[in-house]
Every structure is written in structure tokens, then in C-alpha cells.
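As you look at this complex, bear in mind that one protein chain is not there, while each of the others sits in place.
Right after this comes chain A.
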């Protein structure tokens, strides 16, 4: 992102001002839905459905309470007979004539998301680094065709892939297991990993390894001690891209998991309260789910372009 001044092509001050205004207006408008998710997560259920929509409201963590718990309706006598409330969540629940019955499924689903996303990312980056090095440094027969084959698997429509995977996993007992999801996400992510990492490894001069090999290193030692340390930025960026994909994925998760291995994306839309969707709880779940992505996006901002073009566009 160079901002070098060029006497001839430097845009005029007025055009810069107009451009800045329009871009900022777009950015602000496009942030409204995200702001609304965040705001709704701190509203009480009545506040969340008020008309006109409330921009100023008393913040409450009731949404977060509802996200992590299941509640049952009880009579006033029953609630009055209970020992005093021990937490804020207890108290607010009782005010709504309910008691906390137990933890909700959000935490296990969220943990599933973490296990599956990290597991598949680790595998995809591991396999991808090896394959990328292979394609980058050696004359592989039909390399272009193999690379196209690898990339094309990423373009397959998920529902079309899910049909045979569903049958296959049913046969070999991988239905609704974290391992099954990890393997599936690894297969999807490895294509991105190979392409991205090949770009990064191509940038490391091969003279480094060759010199190391003259010095007595074997090819594997040269790969391990010379290439890998040079590729850490690329590996980290690739890992974050894989992580984001696995974290966000919905279609496979919705069709192939139903209980024990279900991840957060198919779970969050099913959070319901009394008389419909519990929007503050959904917003709370969405907020918790989105925060890691926001952090990663900021970390990745310089590599985003590379990531979304499979390493083809670098700057």
C-alpha cells in the first residue's frame, strides 16, 4: 500500500475528499448490521423487539445468561420458596418467572467448533506444506494438472459432496463424529493450503537449500532447517485462512452432524426462547462466535488478497 507522491497522477485534493466521504459512508453503513448484533446481545428480550428499535437502552447480560442456560417456567410460590439467587443470571431468570434448569448446548457446540477447526487446520497446513514444497521445488510430472485437480476439489458444491460423504460415513461409522468433520474440512482446506503455500515457498530462493545441501544437509534437513523457518509467515497466514473456513462452515456441518459433533454455525440459528427466536441470546452467541474472526481479520489484513485468490495476487 504505497502512497508515493507522483506529481502527474496524484489525485486532486477535492477528488480525495469526495472519495474519502463516499468510502467512509459505505464503511459505516456496512457496519450497521454488525453493530446491531453487538447491541442486541446486550438487550433484554423486551428491549430487543421494541418498536421503534432502541438505540439507547440499559445494557443487560440476560442474552448471555440465556445463551448458556436452559430455563423452565415455574409458579411464583415455587420461586419464592427457593433459596436466594446466587448470581445475576439466577436473578433475572426468576424475575421472568423461570428457573435455570441446566446448561444449554452452546458450550459443547462451541468446543466442537474449536476442536474441529483447529484439528482440520493443523492437518491441512501439515499436508499442504509438504505438497507445496514438493510442487515448488521438484519437477512433478503433470504438475499443472495435479494442481488444477487439487484446486477444483474446492469448487465442488458442498451439498453434492455431502450426499456420498453421508453414505460413506454411515458405512464406516464416521457419521456425526469430530474425526469425520476434521477429515472433511482438511480435504476442503488442503487445496487452499497447497496453493497458498506454494506461492510463499516459491518466493524463498532455492539457492538457500542448495547451499545447505552442498554443506552436507540432506534434502529433508534442508527443508526442515532452512525452508520451514523462512516460510513461517506464510504458514501462519495459511493456517488462519484454513481456520476461518472451518470455523465458518455451515453446509457440511448442518447436513452431516446432528448431535455430538455439531458445530456452532448450525446450532446458533436453533436457539429459541419462549414464543419464538430468543434474539438477544442468538446475538450473544453470534457475538462470541464472530470475535475470533474479527481478531484474525485484523491480523491477516495484509495477506487477505493472497488468501482469497489462492496465492495468485500478491500485492
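Rule of thumb we're sticking to: a contact is a pair of C-beta atoms (placed from the backbone, for glycine too) under 8 Å apart; a residue touches a chain by one contact, two chains touch by 3 or more; residues count from 1.
By our rule, contacts and distances are computed from a predicted model.
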item: Per UniProt, the name of the complex member that is left out, chosen from "FAD-dependent oxidoreductase", "Nitrile hydratase subunit beta", "ABC transporter permease" or "Response regulator receiver domain-containing protein"; value: "ABC transporter permease"
item: Touching residue (missing chain; options A:79, A:99, A:115 or A:146); value: A:146
item: Option touching the unshown chain, where A:190, A:242 or A:261 are the choices; value: A:190
item: Chain A, residues in touch with the chain not shown (by the definition above); value: 1, 3, 6, 8-9, 11, 15-20, 22-24, 26-27, 30-34, 36-37, 40, 48-53, 127-128, 130-131, 133-135, 137-138, 140, 146, 148-153, 155-168, 170, 183-184, 186-187, 190-191, 194, 203-204, 206-208, 210-215, 217-221, 223, 225-226, 229-230, 232-233, 244, 247-251, 254-255, 264-266, 268-269, 277, 279, 282-283, 286, 289-290, 293-294, 296-298, 301-302, 304-305, 308-310, 312-315
